[in-house]
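For this view, one protein chain was removed and the others were kept in their places.
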Amino acid sequence: MKFDTPATTNPIDQLKVIGKPTDRIDGPLKTTGTAPYAYERHDVVANQAYGYVVGAAIAKGKVNAIHVLDAKAAPGVIAVITHENAGKITKGNFNTAKLLGGPEIQHYHQAIALVVADSFEQARAAAQLIRVDYERSDGKYDLAAAKDGAEKPKAGGFGGDPDTSVGDFATAFAAAPVQLDATYTTPDQTHAMMEPHATIAAWDGDKLTVWTSNQMIAWGKGDLARTLGIPKENVRLISPYIGGGFGGKLFLRADVLLAALGARVAKRPVKVALQRPLIINNTTHRPATIQRIRIGTDKDGKITAIGHESWSGDLPDGGPETAVNQTRLLYAGANRMTATRLAVLDLPEGNAMRAPGEAPGLMALEIAIDEAAEKAGIDPIEFRIRNDTQVDPEKPSRPFSQRQLNECLRLGAEKFGWSKRSATPGKVRDGDWLIGIGVAAGLRNNLVTKSAARVRLDQRGIVTVETDMTDIGTGTYTIIAQTAAEMMGVGLDKVVVTLGDSSFPVSAGSGGQWGANNSTAGVYAACVKLREAVAQKLGFNSADATFADGQVQAGNRSAALADAAREKELVGEDGIEYGDLDKKYQQSTFAGHFVEVGVDAATAEIRVRRMLAVCAAGRILNPKSARSQVIGAMTMGVGAALMEELAIDKRLGFFVNHDLAGYEVPVHADIPHQEVIFLDETDPVSSPMKAKGVGELGICGVGAAVANAIYNATGVRVRDYPITLDKLLAKMPV
Amino acid sequence: MKSFTYERAQSPADAAAAAARTEGAKFIAGGTNLLDLMKLEIETPTHLIDVNALALDKIEATPDGGLRIGALVRNTDLAADARVRRDYAVLSRALLAGASGQLRNKATTAGNLLQRTRCPYFYDTNQPCNKRLPGSGCAAIGGFSRQHAIVGTSKACIATHPSDMAVAMRVLDATVDTVQPDGKTRSIALDDFYRLPGETPHIETTLTKGELITAVTLPKPVGGTQIYRKVRDRASYAFALVSVAAIVQRDGSGRVAMGGVAHRPWHVAAADSEIPRGARAVTARLLADAATTHENAFKVKLAERTLAAVLAKAKG
């Protein structure tokens, strides 16, 4: 189905199932521990052996020799895989560094060996017997030091142009009566999903099946085939339950490759989970940024010049963190520029983490806006409203499809009690606590991408959806079931959803908050096909037929849906494909984030007391699971603001705090009750579902709202994340 | 984890004798730290002596009005004991500030005392660490050292002791009761129990080979206002940046120990006498010889401000 004109009224608009706060259909499985994750598939293949991964002990250099004889001789060991016996390995299209290192080592904890044994305990012990003779070479590990040598990255992909310019930024900024010129930093961060990357691999002749934990099935299948040098048709990926991803499981990772290699050499199925202390340096992370933001306004606080430059680093042939993109869209202003620069660093591979680009970009931009508003002497909400734009500021002929940012901010201000905020920082106290309130705007684009599904109707009237779409905690099972139920006119109890299998039609996958809108639109398209088949079978004109309550009706004639499949199952398969509506319209989601913090007057410990997000994100398919997406993202935003930082040893070139004790993410005690409000909105430009995403919008701006609240509480402006007590202490009020 | 053999000890003296007799033996009780380290082969015992069945899980009054806490009393039970809550509140508070509910249910009193450092270089077996591999060097010095010690450090090691409980026990002047392989028992004042790193950071206590902790004894209650204040980035389930254990009497006198600043719970007798003069004076004595890194220099000011808040709270 081609979607190239805005949606008109369609069966989804009935909102009998869609739009209801439905409990997740996978809830009973997940809460009873019976939803099977990759490493747990004892049921799928017998005689599984255990793999244990050895990571490189140096950040850069080469392996002179790798001594595996002791490990091979250890009890229970079946095989040891290294670059010496792995055969030809081709780097995946989505990987920057090789998943099996050696002799060249590209980053710390790059996998260099897999030990396969009869038991986990044997594999783990034998892995420790491998000795490696390394030759270390010099590497670059310090972004600040590498910044001046950073270069312009190549254009394309999600990154956009490395340089943008409208009007005359330099002249306008120089002439502006109010000027802000400040530099902000965000640190390297890790996804820290709860389920480690894990895979069971089994070969049947030259056919390979992997039960794994992956957000993007088709990408994973393609890259696994490419990496091993085998035809795509010979690879099957199965990933029905994923214990969190956040971008960390978008790509083929070492667990999949090593399990496949191990199984090939061991001649039996092999299971591999990346050990937690290995994950942080072995896999991808959100790269650190240095961001310079300049904002010039007139005396009334209208932006006349806005410039945003960002520097980040990655391995050779890697990509930048695209932290400037939201600045091209969020506020008006005739003179604008952005620049993105990329330095070569020899740290582990940088890549996408929840809201790549916007999350760190807004952490900086929305502090800058707070600072500019203060310089202009204007309330920060009023400042944002005054600089709103309903069109793409770089191309005014191109409107936003929907843009209710001002409404988000106004409603949030009312609900949060913004009027009680002291405009002067450091004035509100509650016992030992200095209290502050902060706000930030959030923007995350709605990305449209093709997505397919197959829908079956059987003689019992059961509708079964098959798509390689994944549910990474996002609620996909449920919204797809709601979509199919709405389209076919049945209850949720008549719908079965099967996901995450590469033998199913290729979906959008889970990433970039594009999953919900695109995957349900694909199911919508398949259901349209199935409705046609049903109508034809039952002798209806499909355009006239309505599907409701398990019946199909047209005119004064009605038949049971199940009757259409009495003789033979009916199948509808189709996908959604998009025209150029995303070129004609800027499609984005918006939020107003409000945060109240307390800062301990003595120790400068920071604790979040209240949080509210007001979101405008198109039709909300399931307000219950959508709200969960937003509060989860807000929680990750608190982590980014207050504690998350991969500490780099700049001599040795690795992330030092590489486990869940060293890399702190928020715990229960860090998170207060969280409020989320969704504005009533449908966006007919986005898809037949009229929906957009929320899973990343929820993190966009949260960090800055926390930072601005801390400033409001203490009067201390910190521009380097995370905002920890040591950065406040010296300047705290006595 | 290396292979090991395993036995269940029948009595404390037998356990100690077995440990002395068997090369590479270690006691295991809660196991929450030991197994963590064994998985990484930071600890590589070849024989484990399970002491959980020993009758060392009681908290009993001593003849002089103190409390004798069995080595196997779980952290949860110690924190919840009515006598501890009433008379040794600083100990209850310190225990409850540590780890998580699950870990406190398993971790024992003796095991908590014997926790090893959480220095990330100690935990990464690819890196030099004099505590893990004597003579290999200290990667924390000049590396990521935000959590590390600021007093009592050496050129060989700047690790901290991670226990909260031990800081409270230090301020309470606890003693550690042990049995040795020959069956003899002794009591070690907590002040004498922990060593500073010096040239031998891998030797952390004054326990001898095979010696088994059987109890920790608290002197009779000293009253006063008892406060344990733990400062950390995350609100829970995190190790201290700085912690303060304080007992302050009505007359303004008191005792103070600190955690998160040294290789052992940090107490300086001369600092206690400065309490009436306030936090700055106390901290000046406590942290007199502070040697900080760029990353942990903030701990000096943090310690002073935290102590000031504690003393203010104690005054009421």
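As written, the chains take the letters A and B, and residue 1 is the first residue of each chain.
By our rule, a contact is a pair of C-beta atoms (placed from the backbone, for glycine too) under 8 Å apart; a residue touches a chain by one contact, two chains touch by 3 or more.
Assume contacts and distances are computed from a predicted model.
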item: Chain not present in the shown complex, as UniProt names it (candidates "Peptide/nickel transport system permease protein", "Cation/acetate symporter ActP", "Ferritin-like domain-containing protein" or "Aldehyde oxidoreductase iron-sulfur-binding subunit PaoA"); value: "Aldehyde oxidoreductase iron-sulfur-binding subunit PaoA"
item: Residue of A:L69, A:A155 or A:A423 touching the missing chain in the full complex; value: A:L69
item: Touching the absent chain when the full complex is considered, from A:A97, A:V256 or A:A273; value: A:A273
item: Given A:A633, A:L646, A:V718 or A:M732, the one touching the chain that is not displayed; value: A:A633
item: Full-complex contact with the absent chain, from A:T449, A:Q674 or A:S687; value: A:Q674
item: Missing-partner contacts on subunit B, residue numbers; value: 1-6, 28, 30-32, 35-36, 39, 41-42, 44, 48, 50, 52, 76, 79-80, 82, 85-86, 89, 92-93, 96-97, 99-103, 105-106, 125-126, 128, 132-133, 135-139, 141-142, 153, 155, 158, 235-237, 291, 293-294
item: Residue ranges of subunit A at the interface with the undisplayed chain; value: 23-24, 26-37, 39-40, 42, 54, 57-58, 64, 67, 69-70, 73-76, 119-122, 125-136, 191-196, 241-246, 273, 275-277, 472-475, 624-625, 627-629, 631-636, 651-652, 659-661, 665-669, 671-674
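Here is the rule we go by: only the chains that are shown with their structure count from here on.
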item: Subunit A contact footprint on subunit B (complex, rising order); value: 1-3, 39-41, 118, 120-121, 123-124, 126-127, 139, 142-144, 146, 231-239, 241, 298, 301-302, 305-306, 308-309
item: Parts of subunit A lying in touch with subunit B, wherever the complex brings them together; value: 57-58, 75, 121, 124-125, 128, 277, 432, 600-605, 607, 642-643, 647-649, 651-652, 656-659, 661-662, 664, 666-670, 722, 724-726, 729-730, 732
